[in-house]
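Take a look at chain A:
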Amino acid sequence: MNSQLRRAVGTAVVGALGISTLAACGGESKDSGSGDGSKSRTVTLVSHESFAASEAVLKEFTRQTGYTVKVLKSGDAGTALNKEILTKGSPQGDVFFGVDNTLLSRALDNDLFTPYEAKGLDQVVQEVQLDADKHRVTPVDTGDICVNYDKKFFADKKLAPPKTFADLAKPEYRNMLVVENAATSSPGLGFLLGSVGEYGESGWQGYWKRLKDNGVKVVDGWEQAYNEEFSGSAGGKKAGADRPLVVSYASSPPVEVLYSDPQPTEAPTGVATGTCFRQIEFAGLLEGAKNEAGGKALLDFLISKKFQEDMPLNMFVNPVIKDAKLPELFTEHGAVIEKPETVAADAIAKNREQWVRSWSSLVVK
Partner candidate 1 sequence: MVLARREVVGSLRGNAARLGLMAGPVAFFAVFFAYPVAAIVGRGLHTDGVWQFGRFGEVLGRPDILSVLWFTTWQALASTALTLLIALPGAYVFARLDFPGKRLLRAVVTVPFVLPTVVVGSAFLALLGRGGLLDELWGIRLDTTVWAILLAHVFFNYAVVVRTVGGLWSQLDPRQEEAARVLGAGRFAAWRRVTLPALVPSLAAAALMVFLFTFTSFGVVQILGGPSFSTLEVEIYRQTADFLDLPTAAVLTLVQFAAVGAVLAVHAWTVRRRESALRLVDPVRTARPPRGTAQWAMLGGVLATVLVLLLAPLAVLVERSFDTAGGHGLDHYRELGTVDPAGGAFLVAPIEAVWNSLQYALAATAIALAVGGPAAAALTRRAGRLVRGFDALLMLPLGVSAVTVGFGFLITLDEPPLDLRASWILVPLAQALVGVPFVVRTMLPVLRAVDERLREAAAVLGASPLRAWREVDLPLVRRALLVAAGFAFAVSLGEFGATVFIARPDNPTLPVAVARLLGRPGELNYGQAMALSTILMVVCAAALLLLERVRTESTSEEF
Partner candidate 2 sequence: MTLLELRGVTVRFGPRTALDTVDLQVAEHEIVCLLGPSGSGKSTLLRAVAGLQAVDAGRVLLGGADQAGVPVHRRGVGLMFQDHQLFPQRDVGGNVAFGLRMRGAERGEQARRTDELLRLVGLPGAQKRSVAALSGGEQQRVALARALAPEPRLLMLDEPLGQLDRGLRERLVVELRGLFGRLGTTVLAVTHDQGEAFALADRVVVMRDGRIAQAGTPLEVWQRPASPFVARFLGFENVVAATVGGAAADTVWGKLPVPDGSPQGARTLLVRPDGVRITDPSQGLRCTVESRTFRGTHVAVRLRPDDGPELEAECSLAQAPEEGASVGVVFAADEVVVLGPDEGLKGVRRRREQTLQGGRSFLDRVDEGDA
C-alpha cells in the first residue's frame, strides 16, 4: 500500500510537470516501482556500469528464492561506491556489488554494510576473504591487472616480450608501454599498487623514475590506452597505434578472441605474468536495506556455483570459489597468474591518496 501511495504521488508529480503521457508510455518494464516494502518480492542490486549477468542466471535466482532482481547501474566502481557512501542509511537498493580491495577500507570505514555471513563462504578461497572475521563484505570475483603485449609486434621484431616489472624499465622496451592515469583509472591505480607491492613503499618511486626515463606514456583512461595507443587492439590498429605494451587485464586476450570474427586460434595479445596486481571485488548488504531477507539471499547466490560460473564471460573476471569451472575460452587463451602482487588493504587505505599524488607529480607533471 505504501508502495502504491508512493507511486501515485510520483505519478502526480510527473503529471504536474505535464509529462503524464510519457509516464504512461514509459511502461511497466521501466517503472517497476522503487522496490521497497518489507514484503517485497524484488531485491535491488546496486552496482557500477560494468556489472553484467546473464538473464538465465538471474531467472534461476528467482526460481530458487522467489525474488526478482532489479539492477541499478551507474558510473565506474569508485563513483558507484561514493554514491552509496553519500546515501548511507537511505540506500538506493539492498545489495551493493563492486567495491574492490583498493577501495574496501573506504566502504568499511563508512559502515556501509550490515554484516552477513553468506551461505557457501566456506567454498571461497581463503586469500580473498579480506573481512573474514566480521563478514561485512563477501568476496565475489577477482581480476588481475597486468601488462598486455602485442604478440605480432614482438614476433616481427624477434624480441622476447617482457615478463616482469623490472623488464619494463629495460632499454629494449623503450617507448613501448602505455599506462593509465592512476588518479582517474582503476587499472592505472592497480598497476601503481602492483609496483608498490613489487618494490615496496620506499622503492616504487625509483622504479617509476626509471619507467619515465624509458618513455612510458600516460593517458587518462583504459579506453584511450587500449583502443588508441595499444598496437595489439582492433582500435589501435586502425589508429596506427605504436605502443605494443599496455596496462590491461589478464582476461583481455581471451576477450579479444571472443570478439573477433572469425575467432582466431590464438589470441593476438599476451599477458606479462610478472606484472600483475590482483583486484578482488566484494558485495555487501547495505545498511538500511528495505529487503534484507532478499539481499541476504542474493549474497548467497553471488557465490553460488551457478553465478560464479556465469561470471567470467559476462564480466571477464575469475570466480572465487574453489570448484568453479572456467569456460574453455579462459583455459585456452587466458594466462595463469601464479604470483600476483598484493598490498594490504589497510596500507592501501592509509596511503592511497598520498601515493597517487606523488605518482602524479612524478610521472604526469
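The set was built so that all candidates are chains of the complex that A comes from, given by their letters.
Just so we're on the same page, contacts are C-beta pairs under 8 Å (C-beta built on N, C-alpha and C of every residue); 3 or more make two chains touch, one makes a residue touch a chain; residues count from 1.
Note that the structure is a prediction, hence the values are computed from the model and not measured.
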Which of 1 or 2 touches chain A - same complex, any copy: 1
Parts of chain A lying in touch with candidate 1, wherever the complex brings them together: 5-6, 9-10, 12-14, 16-19, 21-23, 25-26, 29-32, 34-35, 44, 46, 49-50, 52-55, 70-76, 78-79, 82-83, 85-87, 90, 92-93, 106, 181, 183-184, 218-224, 226-228, 233-235, 238-242, 248, 252, 255-256, 258-262, 269, 310, 313-314, 316, 353, 360, 364-365
